[in-house]
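Here it is, the structure, as structure tokens.
Note that one protein chain is taken out, while the other chains of the complex remain in position.
Moving on, here comes chain A:
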Amino acid sequence: MSEINITKTIDARGSYCPGPLMELVKAIKRGQVGDVYELLSGDSGSAKDVPEWVNKMGHELVYCKEDEGFWRIAVRKTK
């Protein structure tokens, strides 16, 4: 597997409102095509709703994995 260059890590642990996915949406809207954003979320719901959002909007899910008590989810902006 080639090395992934993370453009920015967004630590949204402890975020209920606006919430982790909202923090990711904000970053992606601001970012450039090809940027990879890594989201840290303490909400297990992120493991479901982030991939759903990525799929609907046509971006790319790089990985979605559980760390110690939280989730690491990386997304590449494709358009």
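Definition applied: a residue touches a chain if its C-beta (ideal position, glycine included) is under 8 Å from a C-beta of that chain, and two chains touch if they have at least 3 such contacts; residues count from 1.
Assume contacts and distances are computed from a predicted model.
> Look at the options "NADH dehydrogenase-like protein", "Hydrogenase expression/formation protein HypE", "Quinone-modifying oxidoreductase subunit QmoC" or "Amino acid/amide ABC transporter membrane protein 1, HAAT family" and return the one that UniProt uses as the protein name of the missing chain.
For the chain missing from the view, the UniProt record says "NADH dehydrogenase-like protein".
> Touching the hidden chain in the full complex, which residues of chain A are there? Just list them.
Residues in contact with the chain left out: 11-12, 14-23, 25-26, 29-30, 45, 49, 52-53, 56-58.
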